Every structure is written in structure tokens, then in C-alpha cells.
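Please read through the structure below; I'll follow up with questions.
Removed: one protein chain of the complex. Kept in place: all other protein chains.
Order of writing sets the chain letters: A, B and C. Residues in each chain are counted from 1.
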Amino acid sequence: MHRTGRLYGQFETLEQQKETAALGMWVFLVTEVLFFGGLFLAYTVNRSAFSTAFGAGSNTLDIKLGGFNTVVLIMSSLTMAMAVWSAQVGKKKLVSIFLIATLGLGTIFLGVKVIEYKQKFDHHLIPGLGFDMRYRSEHPTATDDPKEMAIEKEEVEKTFAVDPDTNAHGQLYFSLYFAMTGLHALHMIVGAGLLVWLIKGSFAGRFTPQYNTPVEIVGLYWHFVDIVWIYLFPLLYLIDRHR
Amino acid sequence: MQSQLPIYPEQASNFAPQVDALMLFITGICVFFAAGVTVAIVVFFFKYRRKTPDAVGITIEEDARLEALWMIVPLILSMAMFGWGAVVYVDYRNVPRDTLDIYVIGKQWMWKAQQPNGLKEINECHVPVGRNIRLILSSEDVIHDFFVPAFRVKMDVVPGHYNTMWFRPTKPGRYHFFCSQYCGTNHALMGGWVTVMEPSDYAAWLSGSAAGNANPVVAGEKLFAEKACSTCHVANGTGRSPSLNGVYGAQVLLADGSIVVADEAYIRESILQPNAKIVAGYQPLMPTFQGQLTEEQIFALIAYIKSLQSQPVPATGAGIAPPTGKR
Amino acid sequence: MSEHIVSPKIYLAIFTTLMAGTGMTVWAAFQNFGKFNIVIALAIATIKATLVVLYFMHARYSPKRTQLVIVCSVFWLAIMLSLTLADYNTRRHEGRLASATTCYRA
Partner (left out) sequence: MSTPPTPVRELPHKHYLNATYGAGLRSWLLTTDHKRIALLYLASVTVFFFIGGVLATMIRIHLLTPGGALVTPETYNKLFTMHGVAMIFFFLIPSIPAVFGNFLIPLMIGAKDLAFPKINLLSWYIYVIGGCFVLYSFGTGGLDTGWTFYTPLSSVYSNSAVTPAVLGIFINGFSSILTGLNFIVTIHTMRAPGMTWFRLPLFVWAHYATSLVMILGTPVVAITLLLAGLERMFHLGFFNPALGGDPILFQHLFWFYSHPAVYIMILPAMGVISEIIPTFARKPIFGYAFIAGSSIAIAVIGFLVWAHHMFVTGESTYAALTFSFLSYLVAIPSAVKVFNWTSTLYKGSISWDPPMIYALGFIGLFVIGGLTGLFLACLGLDIHIHDTYFVVAHFHYIMVGGAVMGYVGGLHFWWPKITGRLYPRALSRFAAVVLFIGFNLTFFPQFILGYLGMPRRYHTYPPEFQVLNVLSTAGASILALGYLLPMSYLTWSMRYGRVAGQNPWPATGLEWKTDSPPLTENFEVTPVVTWEPYDFKNRPDLGLATGTPLPAPALGDD
């Protein structure tokens, strides 16, 4: 199909093209909802069966890092929304700035995720790889506060008393943790790629009040990824924190 | 065994006539519709065959009443099929009170059955005619399925779950049973025979096949002492632990206010994960026995707890568990 | 399709609300509401998600068709979760050895 300027050949008008693209992205997001939905179902069923072990697993996560990432991601959503706005009102420079900001925040998020994964690795909390819920409290490092570790040890032992299979069930928790956050991170990486492509376009000044569909479409995607995290954060990090 | 081309298998349980009747009923409805549609198509096909190459059919206005008719009539008939099917199914899923319990374990690719007196069989299962039989199914590896065509019953055997099925054999004989859930290489070989015997023959068979000390109630009693259950669970119910006398089949009030029926699965859970459900009025003191008991030992403990009815336990000689009347 | 331009003021307001919501989630997680901890967490998350959809994603100003698409996605998710859980929750605790009604206490 031939392309005339910004209008692809299968369309009659730019407006039709824009509408189509937006609808396409929304429909795609529907599939994403159900894609993650399968994971959420697996999570729900297992959590209700093994709430103790899930609580214990959740308590090993670093709430500060998780909370920080939540803030970062919501901020990136704001900058993304602002990028769309800048394109709509024709502030070409701002488009680039906001897009770069979004990309930066996204990268920070991923960086923090790497730190967290590394921690889990150090604590023997990777399912299938010598997984041991007790490892952390039994092998404190020099940097750990001994008081905290004592509390942690007590808590872990309590969990084992209630559910002797804590290792198996905690492994389930971490399998889900890695599946969910991993899939989420994968979406972030794809999103980052799209942002790079947009930033290039914005340097070329392609996005104007008349033509800003790509920014808007990628924006939809980015916000969706944000929404997933909005759910993941309490579901994964905040189980049984009141202990 | 059977005539050349039978269309239904032998009827040898209480469910068989019900299922066959259901089958006939649904077949009747379906033949009615299938025949109606086919006849109409064939008749129209010949009758309205195109007469000239440029002929056009006669337009018929659509008719909402007609559409409604052919939605409502099938709907009503569907509900009849659903209703009848539901009755049979609910009957099948709700086990009656006085069953003779046989434990069945499926593993790749064989069946192990254990009679109430502990007698073990492989790929065979003996049952008395006329008694309600309950099979309690568990799997050691993948999903299997216990299927007896002559009884028209089947139930999946799912690892990690306890499934039960029941039937009342009505005709002595030997009937094939199959594994009906695909379970790997020798799935097709994972079958055997159910032998239905007169009750007297059955009792004779049981006692003849020296079961002796394999009686699970006896074994369970021993375990109950060995594993120190008896230190906490004393018969008169004093102390910090509930008496287990008569608990089987009774309704238990839990600390969170809900009520459960104490059946095998509940007792099993109480042993393996005692704190999953706490009996109202008691503290979660009981330690877990997860990993300390084999499946067979758990069966034995359950069998023993089942035998702890308030009335004296009937002679275990015949090996038939006492009817539990409290469900 | 004359597009609606949402002003940065609204964006900022939404952002602030989202931040407040995050704070609230964390705060609520450290309180003991018994069974309701999870309910509260999910309720806050849902409010946050709704705000993102409505404003950041412009769903509020989108054509009906788009709104229908969104509703469908939630609806189907609900079907999947509710009918499956309907099975789990109506089993006589034979389900899994530690059944779905187990509640955690420590």
C-alpha cells in the first residue's frame, strides 16, 4: 500500500487513521489485561491457600525500594501525559524534554528492579536455585542490623511452625513474584524502546497538533504498564505488613 | 462376554439404569431435532431445486414470533435435560451415610486398593453387592481417573486432592475398570477388574485373605499412641485438646465461626496442617505432622479416628467399617 | 475526532492524588484490619487505576466505543476470576489440603 505523507494507503483520511490507531491500541490493551489476568488468578488462588507463606515471602521484599519505584513510575506517567499534552498544543521542544524524562524515570525503575532481583539472588530466594526461606536470617551479613535480623528470624520460625511447607509455598510466592514483576519489567523494556523511537521523532519535530498519534498511542501503553504496577505493589509488597 | 454389537454396556450399579434412561431421553430429543432439520433440508433441496438459471427465490419476511418459538422450545427442552442430569449428578456427588470405604491410590500405571480391613489389592477391587461403596481416591503422581463403565461412574484422581465417588453394585460379576484420564505411556494398560460378590462371599474372601494385623484401625490405634496423639487427645475431652470421640462425620464449629463437616479431608488436614482450621474454644497448640507420616499411616490414623464412635465399635473381624450415622 | 486537550493542571491534580493514594496504601498495610487489609489495598489500587485510565489515558473524553472496550476488558477479567473462584470457594474444603478459607494468624 502506498503511503502519502503521513497517511497510510489503506485509509481515506488522517482522522480515520488516528481513530484506528487509538482503537487498535485500546484493543491491544484489552488483551494485555487478560494476559496479566491469568497471572492474577494464579496469584489469588495460591495466596488464599498459602497466606502464611505468602506473608512471609512478602515481608522479605524491600518496601522502600518498592515504594520508591511506585513513585517513580507514577511520575513517569505524569511526564508521559505531559508529553502528549505538549504535542497537542504544539510545544515541540517540551515534547522531547518530557519524553526524555519519561525514559529516564523508566530506566530508574528498571535499575531499582535489578537491585531488588540481585538481593533476592543473594538471599537464596530464587525459585529452583537452592531456594531457602531461612537462608537470610541464618546468614546475616555485616551490614545487617542484628536486632532486625533477630526479629526476622523469629518471624520466619513462626511461619515455619504454622506451615512447615513454607519453603515450598514461599517458592510459589516467589515464582509468582518473578513471573509478575518480570513480565511487567519486560513491558517496561518494550516501552523504553518505543520511547527511544518517539524521542528520535520528536527531535525531528514530527509531532504537531495535527499529527501526534504515535505519542498518544505509546502514552496509552505506558500508562497501562503503570496501572499494572499500581496493583502489583500492594499485592506483592504489602501482604501482612502489620505484623 | 457380550453380544456382538451391544449399544450399551452391562447395567451393574444403581446409577446404570438412571444414566441409561437419561441417555434415552436426550437421544429422543436430539433425534427429534436432527430428524426434523434433516428432513426439512432434504425436502426443500429437491422441492425448490432451481427451475431456470436466472430464477430467484421468493423472499419470506422474517417473523419474530417464529424466532421466539425456536428459541423457547429448545430452551425448555434444554432445561429438562439439565434438570434431570443435575439430579443424577447431585445424587452421585453426595455420598450416602452408610458406605463401605475403600481407599484407592492411582500411580503410573497401576491401581492400589485397600479394603477397610487393610487388605491390599493391585488392579483389582472386590466389593459386596447391594452395599453403598465409597472409593476415596488419591494419586501419587499425575492425574488419573477411575472409570467403571458397567457402573456408569468415573472420577478423576487428582494429586493433592481427595476425591470421592460412590455406587451401589447391583449385580455380582466381574467388570472392567479403566484409567480414563490420560496419564502417560501406559495409560491404556492402567485398568483392572472390579469384582462384585455376594456379601457372604465377600466377607469370606476378606477373612480368607489373611488381613490380620494389617487392619488399619489397629494400625491407627498403635500410631495414635506412638505419635503421642493420645497425650493430648484424651477420650473424655478434658484438657486443652478436643476429644476425637465421635468427631468423624460430626459438624465442627471453628474459631472463625464457620462450620465444617469432619470428613477424611478435614481430619487429614487437621493432622498435616493443624492450624488451618482451629476448633472453636481451643488454642492452635497442635504440632504439624507433615512429613512425619506416610500416606498409609494417615489412612490408618483416619480409619482409627473414624472408629472412635461413642457407641462401642462393632467387631472388626469382618473388617467392615461401622456405618457412620452423623452426617 | 476533535480531540480533547486535558490541561496540565488536571494532570498535576491527578498526580497528587495518585501519590496520596500510594501513601495511603502503605499506611493501610501497616494497620491490622484483619480480613479487610487486602480489600482496602485493592480498593485504593482500583481508584488509582481508574484515575489513570480516565485522565492520563483520556478515557473520560474518548468516544463511547473506547469506553466500551475498557468496560469489556474489566468485565472479562471479572468473569475469569469470579467463576474460577466460585469453584474454589464452594468446594467442601476437600479442595486443597490447606483450603482456600484458611486465614492467616500469627
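Going forward, contacts are C-beta pairs under 8 Å (C-beta built on N, C-alpha and C of every residue); 3 or more make two chains touch, one makes a residue touch a chain.
These figures come from a predicted structure and were not determined experimentally.
Taking every chain of the complex into account, the chain not shown here touches A, B, C. Where chain C meets the omitted chain, the residues involved are 65, 72, 76, 79-80, 83-84, 86-92, 94, 96. Interface residues of chain B with the unshown chain, by the touch rule above, are 1-2, 4-9, 15, 18-19, 22-23, 26-27, 29-30, 33-34, 37-38, 40-41, 44-45, 48-62, 66-67, 70-71, 74-75, 78-79, 81-82, 84-90, 92-94, 108, 141-143, 145, 147, 149-150, 152-156, 158-161, 163, 176, 178-189.
Residues 1, 8-12, 16, 19-20, 23-24, 27-28, 30-32, 34-39, 41-42, 45-46, 49-50, 127-128, 165, 168-169, 171-172, 175-176, 179 of chain A touch the missing chain (whole complex, contact as defined above).
Keep this in mind: only the chains that are shown with their structure count from here on.
With centres taken as mean CA coordinates, the chain nearest to the overall protein centre is C. The distance from the centre of chain A to the centre of chain C, with each centre set as the mean of the Cα atoms, comes to 15 Å. Spacing of chain A relative to chain B, judged by their CA centroids, is 45 angstrom. Between the CA-based centres of chain B and chain C the separation comes to 40 Å, rounded to the whole angstrom.
Within chain B, the positions touching two or more other chains are listed as 273, 275, 284. Among all residues of chain A, those that touch two or more other chains are 162-163.
Only residues 162-165 of chain A touch chain B when the two sit together in their complex. Residue ranges on chain C touching chain A, taken from their complex, read 1, 3, 5-8, 11-12, 14-15, 18-19, 22, 25-26, 29-32, 37-38, 41-42, 44-45, 48-49, 52-53, 55-57, 62-63, 65-66, 69-70, 72-74, 76-77, 80-81, 84-85, 88, 96, 98-104, 106. Within the complex formed with chain A, the chain B residues making contact are 273, 275, 284, 288, 290-291.
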